[in-house]
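Every protein chain except one is present and positioned as in the full complex.
By written order: A and B. Residues from 1 in each chain.
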Amino acid sequence: METKHEIYYVPEQSKLPLMASIGLFFTVFGLANWINEISADKDGSGMWVFIAGLAFFCYVLYSWFGTVIDENIQGLNSAQLKRSYVWGMGWFIFSEVMFFSAFFGALFYIRNIALPELSSGPTSEILWNNFKAEWPLMTTPDQALSGDKAVVNGPGENMANPGLGNWLGWLPFYNTVILLASSFTVHFAHTALKRDNKKLFNIWLGITVALGAIFLCLQWAEYSHAYHVGLTLDSGVYGTTFFMLTGFHGLHVTMGTIMLLVQFLRSVFKGHFSHHDCFGFEASSWYWHFVDVVWLGLFIFVYIL
Amino acid sequence: MAHGPAKGLSRWLFTTNHKDIGSMYLWFSFAMFFMGGIFALVIRAELFQPGLQIVEPDFFNQMTTMHGLVMVFGAVMPAFVGLANWMVPMMIGAPDMALPRMNNWSFWILPFAFALLASTLFMEGGAPNFGWTFYAPLSTTYASDTVTFFIFGVHIMGASSIMGAINIIATILNMRAPGMTLMKMPLFVWTWLITAYLLIAVMPVLAGVVTMMLMDIHFGTSFFDAAGGGDPVLFQHVFWFFGHPEVYIMILPAFGIVSAIIPTFARKPLFGYESMVYATASIAFLSFIVWAHHMFTVGIPLTGELVFMYATMLIAVPTGVKVFNWVTTMWKGAMTFETPMLFSIAFVILFTIGGFSGLMLAIAPADFQYHDTYFVVAHFHYVLVPGAIFSITAGVYYWLPKWSGKMYNEVMGKTHFWLAFIGLNVTFFPMHFSGLAGMPRRIPDYNPLWADWNMISSMGAFLFGAAQLLFLYNVVRTILSGKKATDQVWEGAEGLEWTVASPAPYHTFSTPPQVK
Partner (left out) sequence: MLSTNTRSLTLLFATSLALSIPALGFADELQFNMTEGVTSVSKEVYGLHMLIFYICCAIGVIVFGAMFYSMFMHRKSRGVEAANFHHSTSLEIVWTAIPFLILILMAIPATTTLKKIYDADDADIDILVTGYQWKWRYEYLGEDVSFFSVLKTPSTQIHNEEDKGKHYLLEVDEPLYIPINKKVRFLVTSSDVIHSWWVPPLAVKRDAIPGYTNAAWTRVEEPGVFRGQCAELCGKDHGFMPIEVHAVSESEFTAWLGKRKEEAAAIREAAKQTLTLEQLLSEGEKVYTKNCAACHQADGKGMPPTFPAIAGSPIADGERPIAEHFNRVLNGGQGMPPFGEQLTPVQAAAVITFQRNAFGNNTGDVVQPIDILKYKQGQ
């Protein structure tokens, strides 16, 4: 790696970090109170603290990114600093990968270790009235033991692969197509930018954002369908893993869409980005590819296998 | 860019300077060390003799839990990040950390995170009382409401660690002075590079496991509930996948520190630099495949048990390489024994003793007898207190003259060392015995069979604690009224940080130095 050493830009003092910490604190403090209030069925101010904290936090982030962009426009950022941003984003995505690994690991463990154990030997015989495992888990151990009196009940229906022949009527299939397509469109946007074709760039980027939004709408439709047919967060481990994995993915798609949307707005209204200065866009697009790869994992391990 | 520090409080609140941030990390960590230490003293006071005297069992559990959490996440980790902040840029010839504003954010999250955690002490339901390992379902179905605050505290604390680690990696990979190739980096930088990688790999997993808890507690999921098809043991797998690398996060930078100090006072280059790097990397790699050695008794199948046992034992090999390298560095040197060196030598000896007991724990059939007894407590305090804490102390004495431009009082430093050394062994050595004799950990009261050992331990703990007051006094006195230190400070010291003035200028290398 060839390293050119220009003067490294060390920013002046900044109020932003402390403000961001305060915002973050009130966000989680409010959220914790709010969640506790919901669980205890009590009224309280948690929700408002949370909303205020989050709004403030978002405002700080907005200013922060704004500052970084301004500095970049003023030409304060050296090539070396930009590489720091690249490393930063790269390792941040790696940390996200590890976050998802925890949940994929949990899914793997439950299917290959926990359920087989629950349905064999004395555990099954003595504790769960000869519970037998299946996947998707439609009948929980609790149901095997207590029948109608069970507290933890399996889902009414599951979202698993209906067989290749039925894919055309199967929503996750469309979601896969959409997300895969969006990976291509974002790549096309990048290529357009490399050729300094800003118009094409805007079009492809706009399409990507739209695809992200469509994905989210479909995901929402799937969730409401699931809740309608009795697949909820509390439908045993199937509901647990299904919603947690797809839910966190959905959250990341939301983040990714917002990130791309911001870049879109920057490009359209502020005329930002050129082929040699487009880190904001590139970072968002890496994130987008990452979200896409996670979906492939989901599609295989949550829906198909 | 040649601006000095701002005046007043705003210097600290809004700073982007790696030295200021490093100092804040170190002071924060010191405060947390005292807080965690006071919790430990409550534990030791209750265990001074059999019977319940001072605290109720539930409060005792809160003390144990908070002690573990505060020491691990509040004292040791921030101290290492503080040292990295101060030293990494100076050691590699960088002007500052790669991402200075984010650096300040990483720090400022911490006081808020620990305020959140500590506030539970005063809430209805009390502080976390399920151990620093917070096993489900004790920490989920059976926990009080305050666990929600604990969960979010861990979340933001984790965010801080991840950002800190990203910053350190970016700094090391991107900000080295010309000529500072990877294999020329001081070992402290190397060990931190690998530690940062470990942090980014496992802190998100910790975030994942507390998120699962949150969902189980409040939103009806069944990750850890067999009734729905989940498994409480799943919690332990995910936790220890984080937890085991975490304990190496608390020791790898320590290896880096003593690898800087021992050559200085032996006046001889570090023996086996390259093997040190490879050994560190091997330890980091192995740390990902040994986690279930904390779970030998949960009933994993025989093959699993064997694999985890073998993998765990293997860690002794690269760690041994390190120990042998340090000893050989001392061999045929021209040694002097200033305070940093004393702490480093004690580190090598006592950490090795802790490593030996670790190896004994790794023997699965024997762990059936050791597990969850004071033998384990003895093991990990030997690797953590004379390991992590001594190395940090050594580092502070070693670099304080460079930071403050003043020399600390050597006699007081040595006194601190001897009191700490004696106090520590008196505290933790008897725990091997009470543990082997069958005393379980995390209990507020016990059979008189173990009374003598406990009494000795408790007395040692107070001695060790008192020694730390001397440390505080010595550091404060140095900063306020120490004698002026030279730029070189130590006769045998080598490295970029010793080429600059003492105290190091506010912005060290605004133009990068040339490294041959």
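Basically, a contact is a pair of C-beta atoms (placed from the backbone, for glycine too) under 8 Å apart; a residue touches a chain by one contact, two chains touch by 3 or more.
Model, not experiment: these values are computed from the prediction.
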Query: Which displayed chains does the hidden chain touch?
result: A, B
Field: Which of B:Pro5, B:Pro50, B:Pro111 or B:Pro503 contacts the chain that the document leaves out
entry: B:Pro50
- line: Cross-chain touch to the chain not pictured, restricted to B:Ala31, B:Met313 or B:Met412, is B:Met313
Message: One chain is left out of this view; which of B:Phe73, B:Trp86 or B:Tyr446 touches it in the full complex?
response: B:Tyr446
- request: Tell me which residue among B:Asn425, B:Ser458, B:Asn474 or B:Thr508 touches the hidden chain in the full complex.
  value: B:Asn425
Message: For the chain not shown, which residue from B:Val81, B:Ala254, B:Leu270 or B:Ala467 touches it across the whole complex?
response: B:Leu270
Field: Residue of B:Pro232, B:Gly256 or B:Pro512 touching the missing chain in the full complex
entry: B:Pro232
Field: For subunit A, the residues touching the chain missing from this view
entry: 117-118, 121-123, 126-128, 141, 149
Query: Since one chain has been left out of the picture, which residues of subunit B touch it in the full complex?
result: 50-53, 57-58, 61, 124-125, 129-131, 135, 137-138, 141-142, 144, 225-227, 231-233, 266-275, 297-299, 302, 305-306, 309-310, 313-314, 316-317, 320-321, 323-324, 327-337, 342, 345-346, 348-349, 352-353, 356, 359-360, 363-366, 368-369, 371-373, 414, 418, 421-422, 425-426, 429, 432-433, 436-438, 440, 442-449, 452-453, 456, 492
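Everything that follows uses one rule, which is that only the chains that are shown with their structure count from here on.
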- prompt: Where the centres are mean C-alpha positions, what is the separation of subunit A from subunit B, in Å?
  reply: 32
Statement: Touching subunit A in the complex, subunit B uses residues 1, 3, 6, 10-11, 13-17, 94-96, 98-102, 104-105, 107-109, 111-112, 115-116, 145, 148-149, 151-153, 155-156, 159, 162, 165-167, 169-171, 173-178, 200-205, 207-209, 212, 214-215, 217-223, 225-231, 233-234, 237-238, 241, 507, 510-512
- prompt: Given the complex with subunit B, which residues does subunit A contribute to the contact?
  reply: 3, 5, 7-8, 10-18, 20-22, 24-25, 28-29, 31-32, 35-36, 38-40, 64, 80-81, 83-85, 87-88, 91-92, 94-96, 98-99, 101-103, 105-106, 109-110, 113-115, 117-118, 127-128, 133, 137, 140-142, 145, 150-152, 232-234, 236-240, 243-244
